[in-house]
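One chain of protein is taken out of this complex; the other chains stay put.
Up next, chain A:
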Amino acid sequence: MTAVRIEFDEPKCVAAGQCAMVAPDVFDQRDDDGVAVVLDDTPGPGQHEVVREAAAVCPAAAIHLIES
């Protein structure tokens, strides 16, 4: 079974929030400035598809997935 670990490069984050829109169970935004927060860096298989989409749509390329 594939495991997915999320590496989030916070200094690059421009707080566009697209990850939180696509995968709200895995990403949130900090209240004061909207910077992304990873709620679960090793999400279960049910989240893999939306997490891949979140990484793909991140405009700052700040989300990297390590798949094993």
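Worth pointing out:
To be clear about the criterion, a contact is a pair of C-beta atoms (placed from the backbone, for glycine too) under 8 Å apart; a residue touches a chain by one contact, two chains touch by 3 or more; residues count from 1.
Just so it is clear, contacts and distances are computed from a predicted model.
Within the choices "Fe-S cluster assembly ATPase SufC", "Transporter", "Cytochrome P450" or "Cell shape-determining protein MreC", the name that UniProt assigns to the complex's undisplayed chain is "Cytochrome P450". By the touch criterion stated above, the residues of chain A touching the omitted chain are 11-18, 20-22, 24, 28-29, 31-35, 53, 56-57, 59-61.
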